[in-house]
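One protein chain is absent from this view; the other protein chains keep their places.
Every chain is named by a letter (A and B) in the order it is written, and numbering of its residues begins at 1.
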Amino acid sequence: MDHHRRVDTEITTRVDGVTRTVLVDTRTTLLDALRERLGTTSPKKGCDHGQCGACTVLLDGRRVLACLTLAVTTTGKDVTTADGLAPDGHLHPVQQAFLDNDALQCGYCTPGQVCSAVGALDELANGHPSHAGDVTTDPQLTRAEIAERMSGNLCRCGTYTNIITAVEQAARA
Amino acid sequence: MRPFDYLAPTDAATAVRTVATNPTATYLAGGTNLVDHLKLGITHPDLLVDTAAITTAGITDHHGGLLIGAATRNSDIAADHRVRTRYPALAEALLSGASGQLRNMATAAGNPLQRTRCPYFQDATTPCNKRRPGSGCAAIGGHTRGHAILGASDHCVATHPSDMAVALTALDATLHILGPDGPRTLPCTDLHRLPGTDPTRDTVLEHGDLITAIELPHNPLARRSRYRKVRDRASYAFALVSVAAALETTDGIITDARLAFGGVAHKPWRAYRAEQALLGQPANDTTYRTAAEAELTDAQPLNGLDGGNSFKVPLLTRTVIATLRNLDQR
Partner (left out) sequence: MNAIGQDIPRRDGHAKVTGNATYAYETDVDNAAYCALLQATIAKGHITEIDITDALALPGVLTILTPGDVQKLAHVDNPELAVLQDNHIAYRGQIIGAVIADTSEIARHATELIHLSYHVDDHDSAFTADRDDLHTPKALVTGAPADTTTGDVDTAMRTAPHTIDHTYSTATNHNNPLEPHATTALWQDDTLVLWDSTQGVHAVRTDLAEVLRLRPDQVRVICPYVGGGFGAKGEPHAHVVIAALAARALPCRPVRLALTRAQMFTLVGYRPPTVQHTRLAADDTGALTAIAITSTSPTSAMREYVEHAAAPTRMMYAAPNRATRHRLAALDIAVPTWMRAPGECPGMFGPEVAIDELATALGIDPIDLRVANEPEVDPETGKPFSSRNLVACLRQGADRFGWADRAPRREGDWLVGTGVAAAVFPAFTNRATASIRYERGHYVVEIGAADLGTGAWTVLPQIAADALGVPLHLVDIGIGDTTYPYASVAGGSTGTATWGSAVLVAAETFRDKFGTDPTEGDEAEGSHDTGPFNEHYSTYAFGAQFAEVRVHADTAEIRVPRLLGVFAAGRIINPRTARSQFTGGMTMGLSMALHETSSLDPRFGHVINHDLAEYHIASCADATDVQAYWIDEEDPHVNPLGAKGIGEIGIVGTAAAIVNAAHHATGVRVRDLPLTLDKLLPGLP
(Lines give C-alpha, C1' and ligand atoms only; values in the text may rest on other atoms or scores of the structure.)
Protein backbone atom coordinates (compact mmCIF):
# COMPACT_ATOMS: atom_id res chain seq x y z
CA MET A 1 0.00 0.00 0.00
CA ASP A 2 1.18 3.47 -0.80
CA HIS A 3 1.58 5.33 2.44
CA HIS A 4 2.69 8.45 0.68
CA ARG A 5 -0.47 8.98 -1.30
CA ARG A 6 -1.64 12.56 -0.79
CA VAL A 7 -5.30 12.64 -0.23
CA ASP A 8 -5.90 16.35 0.10
CA THR A 9 -9.29 17.51 -1.04
CA GLU A 10 -10.86 20.93 -1.05
CA ILE A 11 -14.28 21.26 0.54
CA THR A 12 -16.68 24.16 0.72
CA THR A 13 -19.00 24.22 3.67
CA ARG A 14 -21.09 26.89 5.36
CA VAL A 15 -19.91 27.20 8.93
CA ASP A 16 -22.00 29.37 11.25
CA GLY A 17 -23.41 31.20 8.27
CA VAL A 18 -20.12 31.85 6.52
CA THR A 19 -19.04 29.93 3.43
CA ARG A 20 -15.63 28.44 4.07
CA THR A 21 -13.36 26.65 1.65
CA VAL A 22 -10.64 24.55 3.18
CA LEU A 23 -8.17 21.90 2.18
CA VAL A 24 -8.64 18.69 4.13
CA ASP A 25 -7.22 15.22 4.12
CA THR A 26 -9.84 12.59 3.21
CA ARG A 27 -9.21 11.32 6.73
CA THR A 28 -10.01 14.63 8.36
CA THR A 29 -13.18 14.56 10.40
CA LEU A 30 -15.54 17.50 10.41
CA LEU A 31 -14.46 18.05 14.01
CA ASP A 32 -10.77 18.29 13.16
CA ALA A 33 -11.52 20.39 10.07
CA LEU A 34 -13.34 22.86 12.29
CA ARG A 35 -10.90 22.84 15.18
CA GLU A 36 -7.55 22.39 13.49
CA ARG A 37 -8.06 23.87 10.04
CA LEU A 38 -10.73 26.54 10.42
CA GLY A 39 -10.04 27.69 13.97
CA THR A 40 -13.65 27.02 14.94
CA THR A 41 -13.08 25.52 18.36
CA SER A 42 -16.60 25.80 19.73
CA PRO A 43 -17.30 22.08 19.22
CA LYS A 44 -15.13 20.08 21.60
CA LYS A 45 -13.33 16.77 21.35
CA GLY A 46 -14.05 14.62 24.36
CA CYS A 47 -13.56 11.15 22.94
CA ASP A 48 -13.27 11.28 19.15
CA HIS A 49 -15.34 8.08 18.91
CA GLY A 50 -18.96 9.11 19.18
CA GLN A 51 -19.14 8.27 22.85
CA CYS A 52 -19.53 11.62 24.62
CA GLY A 53 -21.40 14.15 22.49
CA ALA A 54 -18.98 17.03 23.09
CA CYS A 55 -18.55 17.51 19.34
CA THR A 56 -22.26 17.87 18.61
CA VAL A 57 -23.07 20.36 15.85
CA LEU A 58 -26.14 20.95 13.73
CA LEU A 59 -25.61 19.67 10.18
CA ASP A 60 -28.29 21.02 7.89
CA GLY A 61 -30.25 21.69 11.07
CA ARG A 62 -29.97 18.26 12.67
CA ARG A 63 -27.74 17.34 15.56
CA VAL A 64 -24.87 15.05 14.62
CA LEU A 65 -21.43 14.13 15.92
CA ALA A 66 -18.66 15.98 14.13
CA CYS A 67 -16.03 13.45 15.23
CA LEU A 68 -17.59 10.61 13.23
CA THR A 69 -18.41 12.75 10.20
CA LEU A 70 -15.74 12.84 7.52
CA ALA A 71 -15.20 16.40 6.36
CA VAL A 72 -15.26 15.33 2.69
CA THR A 73 -18.88 14.35 3.07
CA THR A 74 -19.95 17.82 4.19
CA THR A 75 -19.35 19.77 1.02
CA GLY A 76 -22.31 22.00 0.30
CA LYS A 77 -23.75 21.47 3.74
CA ASP A 78 -24.56 23.85 6.52
CA VAL A 79 -22.76 23.48 9.86
CA THR A 80 -23.91 25.34 12.96
CA THR A 81 -21.89 25.29 16.17
CA ALA A 82 -22.84 26.70 19.55
CA ASP A 83 -20.99 29.85 18.57
CA GLY A 84 -23.18 30.18 15.51
CA LEU A 85 -26.28 29.91 17.67
CA ALA A 86 -25.31 33.24 19.24
CA PRO A 87 -24.79 35.63 16.34
CA ASP A 88 -23.09 38.80 17.56
CA GLY A 89 -23.02 37.30 21.04
CA HIS A 90 -26.82 37.33 21.43
CA LEU A 91 -27.47 34.12 23.24
CA HIS A 92 -29.93 31.55 21.95
CA PRO A 93 -32.74 30.83 24.47
CA VAL A 94 -31.14 27.46 25.19
CA GLN A 95 -27.82 29.12 25.97
CA GLN A 96 -29.52 31.69 28.17
CA ALA A 97 -31.33 28.91 30.01
CA PHE A 98 -28.02 27.10 30.57
CA LEU A 99 -26.61 30.26 32.12
CA ASP A 100 -29.71 30.94 34.19
CA ASN A 101 -29.73 27.44 35.65
CA ASP A 102 -25.98 27.01 36.07
CA ALA A 103 -26.17 24.03 33.74
CA LEU A 104 -22.42 24.14 33.21
CA GLN A 105 -19.28 23.82 35.25
CA CYS A 106 -16.02 23.24 33.42
CA GLY A 107 -17.83 24.13 30.22
CA TYR A 108 -16.19 21.52 28.06
CA CYS A 109 -19.34 19.57 27.34
CA THR A 110 -21.43 22.72 27.15
CA PRO A 111 -21.31 23.74 23.47
CA GLY A 112 -22.21 20.18 22.55
CA GLN A 113 -24.99 20.11 25.13
CA VAL A 114 -26.37 23.36 23.74
CA CYS A 115 -26.38 22.16 20.12
CA SER A 116 -27.85 18.86 21.22
CA ALA A 117 -30.61 20.59 23.17
CA VAL A 118 -31.50 22.76 20.21
CA GLY A 119 -31.66 19.69 18.00
CA ALA A 120 -33.57 17.68 20.59
CA LEU A 121 -36.22 20.36 21.09
CA ASP A 122 -36.66 20.54 17.37
CA GLU A 123 -37.11 16.77 17.18
CA LEU A 124 -39.61 16.92 20.01
CA ALA A 125 -41.53 19.71 18.29
CA ASN A 126 -41.64 17.56 15.16
CA GLY A 127 -43.21 14.75 17.14
CA HIS A 128 -40.20 12.42 17.09
CA PRO A 129 -40.62 9.77 19.78
CA SER A 130 -37.96 8.71 22.25
CA HIS A 131 -37.21 5.73 24.45
CA ALA A 132 -38.77 7.61 27.38
CA GLY A 133 -42.27 7.50 25.94
CA ASP A 134 -44.73 5.25 24.16
CA VAL A 135 -43.85 5.18 20.46
CA THR A 136 -47.48 4.87 19.44
CA THR A 137 -48.44 8.23 20.94
CA ASP A 138 -47.10 11.76 20.57
CA PRO A 139 -44.26 12.67 22.91
CA GLN A 140 -44.78 15.17 25.70
CA LEU A 141 -42.30 17.60 27.18
CA THR A 142 -41.39 15.94 30.47
CA ARG A 143 -38.19 15.81 32.46
CA ALA A 144 -37.86 12.13 31.62
CA GLU A 145 -38.17 12.88 27.90
CA ILE A 146 -35.55 15.61 28.12
CA ALA A 147 -33.18 13.43 30.12
CA GLU A 148 -33.43 10.58 27.63
CA ARG A 149 -32.97 12.88 24.65
CA MET A 150 -29.96 14.57 26.25
CA SER A 151 -28.28 11.31 27.21
CA GLY A 152 -25.95 11.34 24.23
CA ASN A 153 -24.08 14.21 25.86
CA LEU A 154 -22.00 13.13 28.80
CA CYS A 155 -21.08 15.67 31.45
CA ARG A 156 -18.35 14.59 33.80
CA CYS A 157 -18.95 17.56 36.04
CA GLY A 158 -22.40 16.13 36.69
CA THR A 159 -24.60 19.05 35.69
CA TYR A 160 -27.43 16.86 34.41
CA THR A 161 -30.14 17.91 36.84
CA ASN A 162 -29.58 21.55 35.92
CA ILE A 163 -29.36 20.73 32.22
CA ILE A 164 -32.78 19.12 32.32
CA THR A 165 -34.19 22.20 34.06
CA ALA A 166 -32.51 24.50 31.55
CA VAL A 167 -33.82 22.61 28.53
CA GLU A 168 -37.27 22.53 30.06
CA GLN A 169 -37.12 26.28 30.60
CA ALA A 170 -35.94 26.91 27.04
CA ALA A 171 -38.68 24.69 25.65
CA ARG A 172 -41.38 26.55 27.52
CA ALA A 173 -39.96 29.98 26.71
CA MET B 1 -5.27 5.99 10.27
CA ARG B 2 -3.89 5.21 6.83
CA PRO B 3 -4.72 7.41 3.85
CA PHE B 4 -7.57 6.43 1.56
CA ASP B 5 -9.36 7.74 -1.48
CA TYR B 6 -12.93 8.86 -1.30
CA LEU B 7 -15.55 8.45 -4.02
CA ALA B 8 -19.13 9.66 -4.01
CA PRO B 9 -20.61 7.85 -7.02
CA THR B 10 -24.11 8.40 -8.31
CA ASP B 11 -24.60 5.13 -10.17
CA ALA B 12 -25.21 2.13 -7.95
CA ALA B 13 -24.25 -0.58 -10.44
CA THR B 14 -20.92 1.06 -11.20
CA ALA B 15 -20.26 1.55 -7.51
CA VAL B 16 -20.98 -2.10 -6.81
CA ARG B 17 -18.55 -3.13 -9.55
CA THR B 18 -15.93 -0.76 -8.15
CA VAL B 19 -16.17 -2.23 -4.67
CA ALA B 20 -16.58 -5.83 -5.79
CA THR B 21 -13.38 -5.71 -7.81
CA ASN B 22 -11.32 -3.89 -5.18
CA PRO B 23 -10.77 -5.91 -2.03
CA THR B 24 -9.59 -2.82 -0.16
CA ALA B 25 -12.66 -0.74 -0.98
CA THR B 26 -15.54 -0.35 1.42
CA TYR B 27 -18.88 1.42 1.59
CA LEU B 28 -19.40 4.43 3.79
CA ALA B 29 -22.90 5.26 5.02
CA GLY B 30 -23.46 7.22 8.25
CA GLY B 31 -19.89 6.45 9.21
CA THR B 32 -20.69 5.97 12.87
CA ASN B 33 -19.12 2.54 12.92
CA LEU B 34 -16.76 2.69 9.97
CA VAL B 35 -15.07 5.97 10.88
CA ASP B 36 -14.70 4.69 14.43
CA HIS B 37 -12.98 1.59 13.07
CA LEU B 38 -10.69 3.58 10.80
CA LYS B 39 -9.51 5.50 13.85
CA LEU B 40 -9.07 2.36 15.92
CA GLY B 41 -7.01 0.72 13.20
CA ILE B 42 -9.46 -2.16 12.90
CA THR B 43 -9.86 -1.74 9.17
CA HIS B 44 -7.54 -0.18 6.60
CA PRO B 45 -9.41 0.46 3.35
CA ASP B 46 -7.73 2.20 0.44
CA LEU B 47 -11.00 3.46 -0.91
CA LEU B 48 -14.23 4.65 0.67
CA VAL B 49 -17.30 4.59 -1.54
CA ASP B 50 -19.99 6.86 -0.18
CA THR B 51 -23.45 5.32 -0.42
CA ALA B 52 -25.28 8.63 0.04
CA ALA B 53 -26.08 9.11 -3.64
CA ILE B 54 -26.48 5.45 -4.61
CA THR B 55 -29.04 4.53 -2.00
CA THR B 56 -32.32 6.23 -1.17
CA ALA B 57 -33.61 7.74 2.02
CA GLY B 58 -37.29 7.35 2.74
CA ILE B 59 -39.98 4.81 3.53
CA THR B 60 -42.58 3.69 0.99
CA ASP B 61 -45.63 1.44 1.18
CA HIS B 62 -44.84 -1.90 -0.37
CA HIS B 63 -47.18 -4.89 -0.81
CA GLY B 64 -49.00 -4.06 2.39
CA GLY B 65 -45.71 -3.71 4.18
CA LEU B 66 -42.99 -1.06 4.09
CA LEU B 67 -39.81 -0.59 2.12
CA ILE B 68 -37.13 1.36 3.97
CA GLY B 69 -34.46 2.91 1.76
CA ALA B 70 -30.93 1.96 2.81
CA ALA B 71 -29.96 5.58 3.45
CA THR B 72 -32.89 6.30 5.75
CA ARG B 73 -31.60 7.62 9.06
CA ASN B 74 -32.33 5.55 12.14
CA SER B 75 -34.14 8.49 13.72
CA ASP B 76 -36.39 8.93 10.68
CA ILE B 77 -37.36 5.28 10.70
CA ALA B 78 -38.27 5.49 14.37
CA ALA B 79 -40.28 8.68 13.80
CA ASP B 80 -42.33 7.27 10.93
CA HIS B 81 -45.96 6.82 12.00
CA ARG B 82 -46.38 3.66 9.95
CA VAL B 83 -43.39 2.08 11.65
CA ARG B 84 -44.52 3.25 15.07
CA THR B 85 -48.00 1.81 14.78
CA ARG B 86 -47.45 -1.22 12.55
CA TYR B 87 -43.97 -2.29 13.73
CA PRO B 88 -43.54 -0.73 17.19
CA ALA B 89 -40.76 -3.17 18.10
CA LEU B 90 -38.61 -1.70 15.34
CA ALA B 91 -39.19 1.88 16.48
CA GLU B 92 -38.47 0.88 20.06
CA ALA B 93 -35.32 -0.99 19.11
CA LEU B 94 -33.97 1.98 17.20
CA LEU B 95 -34.82 4.41 19.98
CA SER B 96 -33.13 2.25 22.58
CA GLY B 97 -29.89 2.36 20.61
CA ALA B 98 -27.04 4.85 20.68
CA SER B 99 -28.01 8.53 21.08
CA GLY B 100 -30.10 11.15 19.32
CA GLN B 101 -27.08 12.43 17.43
CA LEU B 102 -25.96 8.97 16.36
CA ARG B 103 -29.45 8.00 15.25
CA ASN B 104 -29.52 11.10 13.06
CA MET B 105 -26.40 9.80 11.33
CA ALA B 106 -26.78 6.03 11.33
CA THR B 107 -28.52 4.49 8.34
CA ALA B 108 -30.89 1.58 7.82
CA ALA B 109 -28.21 -0.44 6.05
CA GLY B 110 -25.31 0.53 8.28
CA ASN B 111 -27.01 -0.39 11.52
CA PRO B 112 -27.36 -4.17 10.99
CA LEU B 113 -23.84 -4.20 9.54
CA GLN B 114 -22.16 -2.62 12.56
CA ARG B 115 -19.54 -4.86 14.13
CA THR B 116 -19.12 -6.26 17.62
CA ARG B 117 -18.26 -4.04 20.59
CA CYS B 118 -16.00 -6.74 22.08
CA PRO B 119 -13.38 -4.59 23.81
CA TYR B 120 -10.55 -6.82 22.62
CA PHE B 121 -11.73 -6.51 19.04
CA GLN B 122 -11.65 -2.76 19.47
CA ASP B 123 -8.18 -2.72 21.02
CA ALA B 124 -5.85 -3.39 18.13
CA THR B 125 -2.99 -4.24 20.52
CA THR B 126 -4.61 -7.46 21.74
CA PRO B 127 -5.12 -10.77 19.94
CA CYS B 128 -8.43 -11.21 18.18
CA ASN B 129 -9.43 -13.78 15.59
CA LYS B 130 -12.05 -11.50 14.16
CA ARG B 131 -9.61 -8.68 13.59
CA ARG B 132 -6.47 -10.70 12.93
CA PRO B 133 -7.30 -14.28 11.90
CA GLY B 134 -5.35 -16.87 13.84
CA SER B 135 -4.08 -14.47 16.50
CA GLY B 136 -6.34 -16.01 19.16
CA CYS B 137 -9.34 -14.80 21.06
CA ALA B 138 -8.35 -12.52 23.93
CA ALA B 139 -11.89 -12.44 25.27
CA ILE B 140 -11.74 -16.09 26.25
CA GLY B 141 -10.28 -15.99 29.74
CA GLY B 142 -10.62 -12.22 29.81
CA HIS B 143 -13.47 -9.88 30.54
CA THR B 144 -16.56 -11.58 29.16
CA ARG B 145 -19.44 -9.74 30.75
CA GLY B 146 -20.69 -8.57 27.35
CA HIS B 147 -20.08 -11.76 25.46
CA ALA B 148 -22.13 -14.58 24.02
CA ILE B 149 -23.97 -17.40 25.75
CA LEU B 150 -25.39 -18.93 22.58
CA GLY B 151 -23.75 -20.15 19.39
CA ALA B 152 -20.20 -19.10 20.20
CA SER B 153 -17.11 -21.03 19.19
CA ASP B 154 -13.58 -21.54 20.49
CA HIS B 155 -12.55 -18.96 17.93
CA CYS B 156 -14.82 -16.11 18.93
CA VAL B 157 -17.36 -15.41 21.66
CA ALA B 158 -18.42 -11.95 20.55
CA THR B 159 -21.98 -10.66 20.44
CA HIS B 160 -23.66 -8.62 17.76
CA PRO B 161 -24.45 -5.16 19.12
CA SER B 162 -27.31 -3.98 16.91
CA ASP B 163 -30.72 -3.44 18.48
CA MET B 164 -32.37 -2.75 15.14
CA ALA B 165 -31.23 -6.08 13.72
CA VAL B 166 -32.88 -7.96 16.57
CA ALA B 167 -36.22 -6.34 15.78
CA LEU B 168 -35.75 -6.96 12.04
CA THR B 169 -35.03 -10.60 12.78
CA ALA B 170 -38.18 -11.01 14.83
CA LEU B 171 -40.30 -9.15 12.30
CA ASP B 172 -39.25 -11.34 9.34
CA ALA B 173 -37.74 -8.43 7.45
CA THR B 174 -35.98 -8.95 4.13
CA LEU B 175 -32.93 -7.19 2.72
CA HIS B 176 -32.81 -5.94 -0.82
CA ILE B 177 -29.30 -6.31 -2.13
CA LEU B 178 -27.57 -5.20 -5.28
CA GLY B 179 -24.62 -7.45 -5.99
CA PRO B 180 -22.16 -7.64 -8.86
CA ASP B 181 -24.56 -10.15 -10.45
CA GLY B 182 -27.62 -7.99 -9.97
CA PRO B 183 -30.33 -7.54 -7.36
CA ARG B 184 -31.50 -10.20 -4.92
CA THR B 185 -33.23 -10.49 -1.57
CA LEU B 186 -32.13 -12.10 1.67
CA PRO B 187 -34.16 -12.73 4.83
CA CYS B 188 -32.71 -10.81 7.77
CA THR B 189 -32.70 -14.04 9.76
CA ASP B 190 -30.06 -15.33 7.33
CA LEU B 191 -27.90 -12.22 7.20
CA HIS B 192 -25.65 -12.74 10.21
CA ARG B 193 -23.40 -15.75 10.79
CA LEU B 194 -22.22 -17.63 13.82
CA PRO B 195 -18.45 -17.35 14.27
CA GLY B 196 -17.53 -21.00 13.74
CA THR B 197 -13.95 -21.22 12.58
CA ASP B 198 -14.07 -17.94 10.67
CA PRO B 199 -15.13 -15.08 12.89
CA THR B 200 -13.77 -12.52 10.42
CA ARG B 201 -17.07 -12.69 8.58
CA ASP B 202 -20.04 -11.23 10.42
CA THR B 203 -22.55 -11.76 7.63
CA VAL B 204 -23.12 -13.83 4.51
CA LEU B 205 -22.81 -10.76 2.28
CA GLU B 206 -20.16 -10.94 -0.43
CA HIS B 207 -17.68 -8.15 -0.83
CA GLY B 208 -19.33 -5.49 -2.98
CA ASP B 209 -22.91 -6.39 -2.06
CA LEU B 210 -24.84 -3.18 -1.55
CA ILE B 211 -27.90 -3.17 0.67
CA THR B 212 -30.45 -1.00 -1.10
CA ALA B 213 -33.50 -1.38 1.10
CA ILE B 214 -35.06 -3.25 4.00
CA GLU B 215 -38.52 -4.66 3.51
CA LEU B 216 -40.96 -5.12 6.36
CA PRO B 217 -43.61 -7.63 5.34
CA HIS B 218 -47.29 -7.13 5.97
CA ASN B 219 -48.13 -8.85 9.25
CA PRO B 220 -50.84 -7.77 11.70
CA LEU B 221 -48.97 -9.58 14.45
CA ALA B 222 -46.22 -6.97 14.21
CA ARG B 223 -48.62 -4.36 15.58
CA ARG B 224 -48.42 -6.21 18.86
CA SER B 225 -44.66 -6.24 19.04
CA ARG B 226 -42.22 -4.85 21.58
CA TYR B 227 -38.53 -4.40 22.05
CA ARG B 228 -37.14 -4.62 25.56
CA LYS B 229 -33.52 -3.77 26.18
CA VAL B 230 -31.68 -4.30 29.45
CA ARG B 231 -28.47 -2.36 29.89
CA ASP B 232 -26.11 -1.05 32.54
CA ARG B 233 -26.81 2.63 32.01
CA ALA B 234 -30.29 4.13 31.77
CA SER B 235 -29.49 5.31 28.25
CA TYR B 236 -26.67 5.41 25.69
CA ALA B 237 -25.46 1.88 26.35
CA PHE B 238 -25.38 -1.37 24.46
CA ALA B 239 -27.64 -4.20 25.51
CA LEU B 240 -26.67 -6.75 28.12
CA VAL B 241 -29.61 -8.69 26.76
CA SER B 242 -32.58 -7.64 24.70
CA VAL B 243 -35.80 -9.20 23.51
CA ALA B 244 -37.89 -8.42 20.44
CA ALA B 245 -41.27 -10.07 20.70
CA ALA B 246 -44.67 -10.19 19.09
CA LEU B 247 -47.57 -12.09 20.54
CA GLU B 248 -51.08 -12.99 19.47
CA THR B 249 -53.49 -14.61 21.89
CA THR B 250 -57.06 -15.81 21.54
CA ASP B 251 -59.01 -16.50 24.71
CA GLY B 252 -55.81 -16.56 26.69
CA ILE B 253 -54.13 -19.07 24.39
CA ILE B 254 -51.09 -18.09 22.35
CA THR B 255 -51.83 -18.41 18.65
CA ASP B 256 -48.79 -16.75 17.14
CA ALA B 257 -45.46 -15.49 18.39
CA ARG B 258 -42.16 -14.01 17.24
CA LEU B 259 -39.16 -13.87 19.49
CA ALA B 260 -35.58 -12.75 18.94
CA PHE B 261 -32.76 -12.03 21.38
CA GLY B 262 -29.95 -9.50 21.34
CA GLY B 263 -26.74 -9.34 23.31
CA VAL B 264 -26.38 -13.08 23.61
CA ALA B 265 -24.87 -14.32 20.36
CA HIS B 266 -22.72 -13.47 17.36
CA LYS B 267 -25.96 -12.71 15.58
CA PRO B 268 -29.43 -11.53 16.44
CA TRP B 269 -30.86 -14.75 17.83
CA ARG B 270 -34.20 -15.77 16.42
CA ALA B 271 -35.69 -17.98 19.14
CA TYR B 272 -37.53 -20.54 17.03
CA ARG B 273 -37.57 -23.12 19.78
CA ALA B 274 -39.11 -20.70 22.21
CA GLU B 275 -41.69 -19.65 19.62
CA GLN B 276 -42.68 -23.29 19.19
CA ALA B 277 -42.95 -23.73 22.92
CA LEU B 278 -45.33 -20.79 23.17
CA LEU B 279 -47.81 -21.86 20.52
CA GLY B 280 -51.05 -23.28 21.84
CA GLN B 281 -50.08 -22.63 25.45
CA PRO B 282 -51.86 -20.36 27.94
CA ALA B 283 -50.42 -16.86 28.05
CA ASN B 284 -48.86 -16.84 31.50
CA ASP B 285 -45.50 -16.60 33.22
CA THR B 286 -45.07 -20.36 33.40
CA THR B 287 -45.43 -20.69 29.65
CA TYR B 288 -43.04 -17.82 29.04
CA ARG B 289 -40.48 -19.30 31.38
CA THR B 290 -40.73 -22.71 29.76
CA ALA B 291 -40.28 -21.13 26.34
CA ALA B 292 -37.25 -19.11 27.38
CA GLU B 293 -35.69 -22.13 29.03
CA ALA B 294 -36.30 -24.20 25.92
CA GLU B 295 -34.26 -21.75 23.93
CA LEU B 296 -31.55 -21.54 26.56
CA THR B 297 -30.95 -25.23 27.15
CA ASP B 298 -27.86 -24.98 24.97
CA ALA B 299 -26.62 -21.79 26.60
CA GLN B 300 -22.92 -21.88 27.43
CA PRO B 301 -22.05 -19.02 29.72
CA LEU B 302 -18.43 -17.96 29.92
CA ASN B 303 -16.16 -17.62 32.90
CA GLY B 304 -14.20 -14.46 33.03
CA LEU B 305 -11.97 -12.14 34.98
CA ASP B 306 -15.04 -10.07 35.73
CA GLY B 307 -17.13 -13.00 36.91
CA GLY B 308 -18.18 -13.95 33.43
CA ASN B 309 -21.59 -13.75 31.86
CA SER B 310 -23.61 -16.55 33.42
CA PHE B 311 -25.98 -13.88 34.76
CA LYS B 312 -27.27 -13.49 31.21
CA VAL B 313 -29.13 -16.80 31.42
CA PRO B 314 -31.48 -15.82 34.24
CA LEU B 315 -31.53 -12.23 33.04
CA LEU B 316 -32.66 -13.20 29.58
CA THR B 317 -35.23 -15.63 30.95
CA ARG B 318 -36.67 -12.96 33.20
CA THR B 319 -36.62 -10.39 30.42
CA VAL B 320 -38.50 -12.72 28.10
CA ILE B 321 -41.12 -13.30 30.77
CA ALA B 322 -41.48 -9.58 31.50
CA THR B 323 -41.69 -8.66 27.83
CA LEU B 324 -44.29 -11.26 26.92
CA ARG B 325 -46.34 -10.53 30.03
CA ASN B 326 -46.28 -6.86 29.15
CA LEU B 327 -47.32 -7.58 25.55
CA ASP B 328 -50.19 -9.75 26.64
CA GLN B 329 -51.42 -7.01 28.95
CA ARG B 330 -51.19 -4.32 26.27
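By definition in this document, contacts are C-beta pairs under 8 Å (C-beta built on N, C-alpha and C of every residue); 3 or more make two chains touch, one makes a residue touch a chain.
A quick note: this is a predicted structure, and the numbers were derived from the prediction, not measured.
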Hidden partner chain, touching residue among B:126, B:174, B:189 or B:203: B:126
Contacting the left-out chain in the complete assembly, out of B:53, B:253 or B:305: B:305
Touching the absent chain when the full complex is considered, from A:35, A:63 or A:128: A:35
Touching residues (missing chain, whole complex) on chain A: 3-4, 6, 25, 27-28, 32, 35-36, 39, 41-52, 54, 81-83, 85-86, 89, 91, 95, 98-100, 102, 104-111, 114, 132, 143-144, 146-148, 150-164
Chain B residues that touch the omitted chain in the full complex: 1-3, 41, 117, 119-120, 122-123, 125-126, 138, 141-143, 145, 230-238, 240, 305-307, 311, 314-315, 318-319, 321-322
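Heads up, the rule we're going with is that only the chains that are shown with their structure count from here on.
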Rounded Å distance, chain A centre to chain B centre (Cα mean): 27
Residue numbers on chain A that touch chain B, as the complex places them: 1-3, 5-7, 9, 25-27, 29, 48-50, 53, 56, 62-65, 68-70, 72-73, 116, 119-120, 123, 126-131, 135-136, 147-149, 151-154
In the complex with chain A, residue positions of chain B that touch it: 1-6, 8, 24, 28, 30-32, 35-36, 38-40, 44, 46, 48, 50, 52, 75, 78-79, 84-85, 88, 91-92, 95-96, 98-102, 104-105, 234-236
